[in-house]
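As you look at this complex, bear in mind that one protein chain is not there, while each of the others sits in place.
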Amino acid sequence: MGLSAYLTVGALLFLIGLVMVAARRNLIYVLMGLELILNAANLNLVAFNRFRPGGMEGHLDGQIGAIFVIILAAAEAAIALAIVLNVHSLFETIRPDDIDAMKD
Amino acid sequence: MATLQEPAAPASDRSYWGNVWHAVKSTAVGMGITFRYLWTKPFTTQYPDERLPVDGRYRGIHYLEQDLCIYCQACAKACPVDCIDMGAQRHGKELEWEFFSIDYQKCMFCELCVYPCPKDCIHMGEQYSLVTEDKSDFLLELTSWQGLTEEQKLRIAEAEAAKAAKKAAAAKAKAAKEAAEAAAEPAEPEEGKE
Amino acid sequence: MAETVSFFFFAAITIGCALLALLHRNVVNSAFSLLGTLLGLAGFYVMLGADFLAMTQVLIYAGGILVLIIFGLMLTQPDTNERRMGRILAAVAVVGTGALAFWEKIGVATWNAVEVAELGEPGGTVREIGLEFLRRDSWLLPFEFASIVLLAGLVGSVYIARRRFREEEL
Partner (left out) sequence: MSAALPPAAAAPQGNGLTELLGGLLPDGLPFWALALTGAVVSFAIIFAFIAVLAMFATWLERKVAGHIQVRYGPMRTGAWHGWAQALADGVKLLIKEDLVLTSADKPLFKLAPMVVLSTALAAFVALPFGPNAIVADLDLGIYFIIAISSITTFGVIMAGWGSNNKWSLYGAMREAAQVASYEIPLGLSLMMPVMYFGSLSLNHAGAMQSGWYGMHWYVFSDAFWIAIPSFALFFTAALAETKRAPFDLPESESELVAGFHTEYSGIRFAFFFMEEYAAMYLMSAVGTALWFGAWNFPGLSLLEGTVLHAPLAVAAFVTKSLLLVFVMMWVRWTVPRIRIDQVMALGYKYLTPLCLLMILLAASWEWVKAIAFGA
């Protein structure tokens, strides 16, 4: 399988993640969509690293980039969930549409 | 929208390393104790194979000293749940037993049937495991024989024989008496007959 | 042959589970089906010679982040029956059209050009990645920064999510 096959899978994942962020009205869905987008980016990074001209021997920058993405995703998920929990305990909802205390 | 406040921090009376030491030490001591118990001989008796003796006061399944029982029904009347039922025929002083049953679905082993017995013939036994697959098995028959024993039959036969002999003797005596009277006054019986 | 089969196997798992996560109306089931996506991606990473990354994906994404997400779901009692397929379909249509346009314009033209690389057989990467992280002229500094970011994230999330009571509960 060539590079474009992996990139297609990555693009589809990115698309699904984007739709999830845009269309589902729930903070946790938004978070899951973000994770999908990050994963799509990771797949692309790893695929680019594998199909690097000259081979991947000794050149793992793509994989290391993906590892950094995973590290940041972990930190992001922890903080985002803390925020979601706080929002839930304050507003008793996690739908962004219903959090409208500023409107009144 | 409500404001949120901090809860008070819980107080601790031990230092950090004190906690670590305490956890390690208590676990080690506890495991030492359980390890010692692991090798002690178990106290278990393997129940259906060997049984512990029960106390004399134990109220188990009844047993009946049937030859003492006089069929007075005092125990059945005393029973608060009416689980005792009995039937017998009297032959003079002898009893011809039909049944003496206790329904252990009802019996609560209260021992109230024991006290009123005038002959002290019903007792609480030491048997306690009444296990069955069929509920009707709980209706236990306590008599060890039904009808009459050979001995009783013999006694009754003797009594009846004695009675018959007595009767025969009485009849014979009467006949003799009559014969004697007839000999004394021969004319009278003919008159009496007519 | 085997590579093609495993590629389509993992692609089916990844995309199928992601679609299920998108379209399922129960949030919790969506989160569970995301597990399939993450494991499928781990499979891709193994195929692409990134064994350490695959295991990291399984350990941190599947075993950590997704568990955290599900934990958050269960703590926030979401309304589990969301029925807004219309909005999703509209979004799929809009974004999909954009993506297709992107694909036509740029994607096919450039991506196909990269495929001619002479590829070696991938070996184990854990040793190399470890050395890359600890070499001064390589990734040492970003690695240390990442650890600081993680620490800050940990402390920050603990601070944000710490238990506080409403006034009436006190």
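For clarity, chains are labelled A, B and C in written order, and residue numbers in each chain start from 1.
One rule holds for everything that comes next: contacts are C-beta pairs under 8 Å (C-beta built on N, C-alpha and C of every residue); 3 or more make two chains touch, one makes a residue touch a chain.
None of these values were measured; they are calculated from a predicted model.
Peer 1: Which shown chains does the chain we cannot see touch?
Peer 2: B, C
Peer 1: Which is it among C:I70, C:A99 or C:I160 that touches the chain not included here?
Peer 2: C:I70
Peer 1: Taking the entire complex into account, which one of C:C17, C:L35, C:A146 or C:A161 touches the absent chain?
Peer 2: C:L35
Peer 1: Can you name the residues of chain B that touch the chain not displayed here?
Peer 2: Output for chain B: 19-20, 23-24, 27, 30-31, 33-35, 37-40, 42-44, 46.
Peer 1: If the hidden chain were put back, which residues of chain C would touch it?
Peer 2: 1-2, 26, 28-29, 32, 35, 39, 51-52, 55-56, 58-59, 62-64, 66-68, 70-71, 74-75, 124, 126-128, 131, 135
One rule holds in what follows: only the chains that are shown with their structure count from here on.
Peer 1: Roughly how many whole angstrom separate the Cα centroids of chain B and chain C?
Peer 2: 77
Peer 1: What is the distance in Å between the mean C-alpha positions of chain A and chain C?
Peer 2: About 6 Å, centre to centre.
Peer 1: Would you kindly tell me how far, in whole Å, the mean C-alpha position of chain B lies from that of chain A?
Peer 2: 80
Peer 1: Could you pull out the residues of chain B that touch at least 2 other chains?
Peer 2: Counting only residues that touch two or more other chains, chain B contributes 2, 4.
Peer 1: Quick one: which residues in chain A touch 2 or more of the other chains?
Peer 2: 89, in rising order.
Peer 1: Spell out the part of chain A that touches chain C in their complex, as residue ranges.
Peer 2: Checking each residue of chain A against chain C gives 1-7, 9, 11-13, 15-20, 22-26, 28-29, 31-32, 35-36, 39, 42-43, 46-58, 60, 63-64, 66-68, 70-79, 81-86, 88-89, 94-95.
Peer 1: What residues of chain C sit close enough to touch chain A in their complex?
Peer 2: 3-4, 7, 11, 14-15, 18-19, 21-22, 27, 30-31, 34, 37-38, 41, 44-45, 47-50, 52-53, 56-57, 60-61, 64-65, 68-69, 71-73, 75-79, 82, 84, 87-88, 90-92, 95-96, 99, 103, 107-108, 111-112, 114-120, 122-123, 125, 128-129, 132-133, 139, 142, 146, 149-150, 152-154, 156-158, 160-161, 164
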